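The other protein chains are all here in position, but one chain of the complex has been omitted.
Right, chain A next:
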Amino acid sequence: VAKMSAPTMEERKACWGARDEFWQCLDRHADDASKCEKLRRSFESRCPQQWVKYFDKRRDFLKYKKKLETEGYHPPEADGKS
């Protein structure tokens, strides 16, 4: 099986750019991914599949971190909101 070459710097930047556009769209639409399908497809086409998964997890983590910083930590039993 031939080894796949790692993305070049140009390819990395194209991927990061597509990711950032997708994330900015999500920010504008309160994470409603249905409003950002075109940018999602662009992001998926410009990034290796493994990186898409990695960045999806990263976004979740960053959102969770922001939530902790702005709202504080609510132990599951006490949180009646989400």
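General observations
Please note the rule applied: contacts are C-beta pairs under 8 Å (C-beta built on N, C-alpha and C of every residue); 3 or more make two chains touch, one makes a residue touch a chain; residues count from 1.
We take it that contacts and distances are computed from a predicted model.
Its UniProt record calls the unshown chain "SCO2 protein", which is the correct pick from "DNA polymerase delta small subunit Cdc1", "SCO2 protein", "Phospholipid-transporting ATPase" or "dolichyl-diphosphooligosaccharide--protein glycotransferase".
Touching residues on chain A toward the chain that is not drawn are 1, 3-9, 12, 15-16, 47-51, 54-55.
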